[in-house]
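Only a single protein chain was left out; the remaining protein chains are all shown in position.
What follows is chain A.
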Amino acid sequence: MALRKYDIKSYRGFGAMTILCLVVLYAPLIVVTIYSFNASKSITVWEGLSLRWYVDVFSGPESAKFKLAAWNSFVIAIIASTIATAIATLAATAIVRGGKFRLRTASIGLISLPLMVPEIVTAVATLIFFNYIGFDRGLLTIVLAHIAFCIPFAYLPIAARMQGIEDSYEQAAMDLYATKRQVFTRILLPLMAPGIVSGYLLSFIVSLDDFIITNFVKGAGVETLPTAIFGAVKQGIKPNIMAISTMLLAVSIIMVTISYIVSKSDNTK
């Protein structure tokens, strides 16, 4: 190794910046998590550890509202991410295993459209569209909007995974007279499982977390967890909101971690 002055792999201050980066990323989340365990009624004063706000979320005066919102959020996320993942899996098969064809680039473009258009524009567009076709806004409109928005998030890990799988297994199966359908269900899908799980979880989180699109396409009185939280926060941050946020935060982190482990575990093979 040359003199430190010439060591191009370490720059003074870069390590410190990395620490600063992680502090910035995690500090707000950690602070809210800590304060969600605050015994005090006021969010400014710390009065010791307590679970009272978690109890409040489940049995306090606003619990019915939040439980319904959470239920809506989970039902929407399960339906939207299941459909989006199924659609994305089929599309990825066509795009990765369908050879070269004219609409290939257009298909990729169409799938990534929801990522390129600013979310507020997607939200407004969907509102206008449902209004134009005279579709009553409610849970169904949220589900439909989420399906479209979740497709690219499911597609990315699935397509990436499929590209990593050589088609020799499929070729071998076909040499042994397996039909295309059998090859798809017995060879390709099982090999794809980690990518599909990862895509499913990511689109689930995206649906669970979405605020802007939901806020535009939901019907009056229909709330999901984020829109209920937004409504409550407008009147000021309260301790029970911090407890709900901490739980939602935990759900997201757990799901991302599972998705990470699943996709990792298989890459090493």
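Operating definition for what follows: a residue touches a chain if its C-beta (ideal position, glycine included) is under 8 Å from a C-beta of that chain, and two chains touch if they have at least 3 such contacts; residues count from 1.
Quick note on the criterion: contacts and distances are computed from a predicted model.
Per UniProt, the protein behind the absent chain is "ABC transporter permease"; the candidates were "MBOAT family protein", "ABC transporter permease", "Nitrite reductase large subunit" or "Cytochrome d ubiquinol oxidase subunit II". Residue A:I205 is the one among A:M192, A:I205 or A:V222 that touches the chain missing from this view.
The missing chain, though absent from the display, is touched by one residue of A:V55, A:L189 or A:V233; that residue is A:V233.
In the complete complex, the hidden chain is touched by one of A:L51, A:A64 or A:I128, namely A:I128.
For chain A, the residues touching the chain absent from view are 2, 5-11, 13-15, 17-18, 20-22, 24-29, 31-32, 35, 43-44, 86-88, 90-101, 103, 105, 107-108, 110-122, 124-129, 131-132, 144-145, 147-148, 151-152, 155-156, 159-160, 163, 167, 170-171, 174, 180, 183-184, 202, 205, 208-209, 211-212, 215-216, 226, 229-230, 233, 237, 241-242, 245, 248-249, 252-253, 255-257, 260, 264.
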